[in-house]
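Apart from one protein chain that is not included, each protein chain of the complex appears where it belongs.
Going by the order they are written in, the chains are A, B and C; count residues from 1 in each one.
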Amino acid sequence: MSGHDHDGHDHDPHHDHRAAKPWQAVRTEALESILNELGVLSSSRVDEIVAYYEDKIGQKSGARVVARAWTDPAFKARLLADGLSACAELGLGGPETEYLHVVENTPTLHNIVVCTLCSCYPWTILGLPPAWYKSSAYRSRAVREPRKVLAEMGLSLGDDVTIQVWDSVSEIRYLVLPERPAGTESLTEAELADIVTRDAMIGVARVQV
Amino acid sequence: MSGHDHDGHDHDPHHDHRAAKPWQAVRTEALESILNELGVLSSSRVDEIVAYYEDKIGQKSGARVVARAWTDPAFKARLLADGLSACAELGLGGPETEYLHVVENTPTLHNIVVCTLCSCYPWTILGLPPAWYKSSAYRSRAVREPRKVLAEMGLSLGDDVTIQVWDSVSEIRYLVLPERPAGTESLTEAELADIVTRDAMIGVARVQV
Amino acid sequence: MNGIHDMGGLHGFGPVAVEPNEPVFHARWEGRVYAITQVMDTTGLYNLDEHRHEIELMDAAAYLTDGYYGRWLFAMERILNRKGVVRRAEVDQRIAQSADGEVAPVDPADRGWPLPDERRIPWGAWRKDVEVAPKFAVGDRVRVRNHQPAGHTRLTHYVRDKVGTVTVVNAQAWVYPDTRAHNAGENLQPVYNVAFTSEEVWGDAAEPNTVVRVDLSEDYLDLEAAVA
Partner (left out) sequence: MNGIHDMGGLHGFGPVAVEPNEPVFHARWEGRVYAITQVMDTTGLYNLDEHRHEIELMDAAAYLTDGYYGRWLFAMERILNRKGVVRRAEVDQRIAQSADGEVAPVDPADRGWPLPDERRIPWGAWRKDVEVAPKFAVGDRVRVRNHQPAGHTRLTHYVRDKVGTVTVVNAQAWVYPDTRAHNAGENLQPVYNVAFTSEEVWGDAAEPNTVVRVDLSEDYLDLEAAVA
């Protein structure tokens, strides 16, 4: 029945692991070729989208938003009031983000984002989510024991810090506005953007200088 | 990742299905041989237990209990009051049944037994459970939609019949005392025992003449 | 539906494994599946909730082992087959023919493509040209309905029957996933962010000083006590 490993069991020693192409690859190739042939899509458009997400879109967009919010109080106010409109000022927007709430961390309030049902994520602003965000472990645990999960991921918060877990199961997407670290007063907006990480904008890390 | 089939997908066409002994068989043989060597068990005792459950124990024990209850009102009263003591009168008893509640079907009340957590079952009285009783489908559905499950299994009950689902997740085991069918007045206790089925004593069927 | 995809609060999946320097896609096929789905979003063939519900219908063990984009592929194949756009047997045949090096074109006739304009359905969830009037206000105490449909829902199981406080009213016209997934109506309505204490949701397993905030369609909620 089972060829997957767990707990070190080599359940099926006769399973042939030699260079088999995964079924997903085999079926994807066939499906794409038929869709291309029928004109449902063009493979060159698929190429473009892959390249766009591999090379263009990523956490840097979110980092620009955060750095601007740190340096421009009026922008920050607009961002917290209507995330997507404010992002549009920076030329950001696109699929899987119909509405964006930006939630602000403070010394006493820490925000963290998850989607327990399927891994919803603000692609437009942060790129595609990392594997851990999509993992069963994160999806199951982040809502029940965020403090423990954060500690395991390297962010230990005292019990005096309230943790808010945003389970983004509807079409509203969330971006965490991390705290600006001390000692960054002299950095430019571009330099600030360089230190803002994806993990800080999901809420599983602080921004470090 | 996956060698199991679902929905007709042949996910891993390179998976070698040729006469591989399942990992369970391989590991069981090795484990038993070591346990036997260490004197934790003797394989001849294991042989005896297997034979006992394959040949001796089964639904016939439960059927004897039901037939006696149908023909002996005093026994029935004792059975409903203390199932295991009454069964002991017939020489029945053994592992996995520390306590037995017998629950009686009537024209307006139908009982059905499940264990949603692991498939607990009165082995002593009914033998080992059928695969369907242990299936994810039965365990998940019997508590939520017993009426639909029963109908699919061939027992359609009107909405005027109350269904009681016994989820036997503790150490109390349940045996359903089915209704004695009409037209069996002339049958002997032994003849009655012959028509009582395991499924009727789990509560997913009626006894048919 | 109640299923393995509704993972909030489950135990047993171990620590969160972080992969350093992770690529955007771990294999070529992952990127293709992602991008093909992006194109599908624009065809009008199916909507977001159909996509999600089809994933929920996967065999539970396959859901856990086939990978994130493997789930997407599974759903896409099933939907395209059901809608007669690309049939499963055609994919199987293409695979067999590719292995033999002799690929015959599929017959474009007699299939669910091209799709007439009037049958195209929108992918996304916000209908900007419609206004809705919210039933609940910030501060209202609401109880989540014990709503357990066999079909699609975005009501996470762990807040069912729990009481929380409305903290954000998203007063836009959002489609109701439970009906839209089955093409049974958009039922446009507000979506509320509701705050639940960890104790309310997780009982004796609650972490201290923790709040769970969940976005919930209006039809998932009943008023428990209006804001004073």
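Rule of thumb we're sticking to: a contact is a pair of C-beta atoms (placed from the backbone, for glycine too) under 8 Å apart; a residue touches a chain by one contact, two chains touch by 3 or more.
Predicted model, so just to flag it, every value in this text is computed and none were measured.
Only one of B:88, B:169 or B:190 touches the absent chain when the whole complex is considered: B:169. Touch with the chain omitted from the figure is made, among B:93, B:130 or B:181, by B:130. When the full complex is taken into account, the listed residue touching the unshown chain is C:12, out of C:12, C:101 or C:116.
Looking at chain C, the residues touching the absent chain are 1-4, 9-13, 56-57, 59-61, 64-65, 145-150, 160-161, 202-205.
In the full complex, the hidden chain is touched by chain B at residues 4, 22, 24-35, 37-41, 45-47, 49-50, 53-54, 58, 95, 98-99, 101, 116-119, 127-128, 130-132, 134-141, 143-149, 152-153, 159-172.
Please note the rule applied: only the chains that are shown with their structure count from here on.
Chain A and chain C have centres, each the mean of its CA atoms, that are 17 Å apart.
Multi-chain contact residues, meaning those touching two or more other chains, occur in chain A at positions 4, 22, 26.
Among the residues of chain C, those in touch with two or more other chains are 65-67, 70.
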